[in-house]
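To start, the structure under review is shown below, and the notes come after it.
The complex appears here without one of its protein chains, the remainder shown in place.
Read from first to last, the chains carry the letters A and B; within each, the first residue is number 1.
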């Protein structure tokens, strides 16, 4: 090897700020995901299949589906986010990029925020975009579908943010996937209740602004607090490996 | 005599109810090359991970430029380069993309410099091939290319010679020595028979009897 390109020891110059580092993390995750596009489809297919199970397993009657459609879609979306979370840090952990991420001279919670944002764009957002089609299939009316999509749009980032904590805590453990679900599902319940509650209120003609504001508050809370918890959890898991 | 970059005082680490080391004190001065040695399972990798800031299950004191490291986190991370067992290379990305991503959180660096670094590790022609199509040795070389653009004063290198051919080993040895002469500090663990002039050693033995 020749070392011509290397400068000598001196204080580090032209440092990158946190925003630049976040952008790089986000861009890398999106690029890696698009190199393996098949994996992006999996949560979506899972989402569709879970929704399909309800008419088959419970009842295909229009009245039942109309009433339970929003709940079915929310549960299916929740499960498919949960399913995708196991990969959030695992590949990075296995190939060592996670170590390098933690050692970047940047606030770790911001880097995790960027990673989780990438996760949402790659899994949560496609679910939101697919929801209207499935909404029609379960006979929801136009207004309900619009409200449902809105609640999913606000709610799925919360699912990703909270889920990242569980993914970080179970990193490197045997049977991490099941454990992750055990830890995270209880924390998802409030989001689920308000997500479906909003649609139900809309169907009865009640005003939904208050519900949406509350979900917005969940989102703000999750975005501001969850990355700190994920960062702490990640350090603990890496320290143990 | 210059100030030590990193100073360890009475380090102690216990792992899975086994004492790995105790009362371990040493200083890493600029311009030195240090080898951490000891049989398997004596905590070489653990020590390096502790020094890098990845493992925090230790007690004792670590000083960075004379100050407690905890209080100097950003300065420490900015000036330290750690290469672990796992190379930190994404198999789906090309060497160029990998190198860019690894440097991205640290400092701005021109693509030309990165390309020259890859060329320096013998990877010219492979810049745009996904890393999963490269051999294990070539993947390690992608990680090692970072050393050619690194300006961090402290390098912590865990098993750098793994999967590297004889020519590569000689080149790395030369690089490490040159780095020390320039005033950088290098800490390595290796099973390869490394013996360079002026090299310091930190020897880890088998863990002592557990007693408090």
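Operating definition for what follows: a residue touches a chain if its C-beta (ideal position, glycine included) is under 8 Å from a C-beta of that chain, and two chains touch if they have at least 3 such contacts.
Please note the rule applied: contacts and distances are computed from a predicted model.
S.K.: Name the chain not shown, per its UniProt record: "ABC-type spermidine/putrescine transport system permease subunit I", "Heme exporter protein C", "Acetyl-CoA acetyltransferase" or "ABC transporter ATP-binding protein"?
M.R.: Per the UniProt record, the undisplayed chain of the complex is "Heme exporter protein C".
S.K.: Over the full complex, note down every shown chain the hidden chain is touching.
M.R.: Taking every chain of the complex into account, the missing one touches A, B.
S.K.: Which of these touches the unseen chain: A:165, A:202 or A:215?
M.R.: A:165
S.K.: Looking at A:19, A:189 or A:206, which makes contact with the chain not pictured?
M.R.: Answering carefully, the residue with contact to the hidden chain is A:189.
S.K.: Which residue, A:179, A:200 or A:223, contacts the hidden chain when the whole complex is considered?
M.R.: Residue touching the absent chain, from the options given: A:179.
S.K.: Spell out, residue by residue, where the missing chain touches chain A.
M.R.: 162, 165, 169-170, 173-175, 179, 182-183, 185-187, 189-190, 221, 225-226, 229, 232-233, 236-237, 239-240
S.K.: Which parts of chain B face the unshown chain closely enough to count as touching?
M.R.: 15-17, 57, 210-212
Criterion: only the chains that are shown with their structure count from here on.
S.K.: Roughly how far is chain A from chain B, centre to centre by C-alpha average, rounded to an integer in Å?
M.R.: Whole-Å distance between the two chain centres: 34.
S.K.: So in the complex, the part of chain B that touches chain A is made up of which residues?
M.R.: 30, 52-57, 74-75, 77-80, 82, 84-93, 97, 100-102, 104-108, 113, 116-117, 120-122, 130, 144, 147-153, 168, 171-172, 174-175, 178-179, 182-184
S.K.: Which positions of chain A touch chain B when the two form their complex?
M.R.: These residues of chain A touch chain B: 1-10, 12-16, 20-21, 24-25, 28, 31-32, 35-36, 91, 94-97, 99-106, 111, 235, 238-240.
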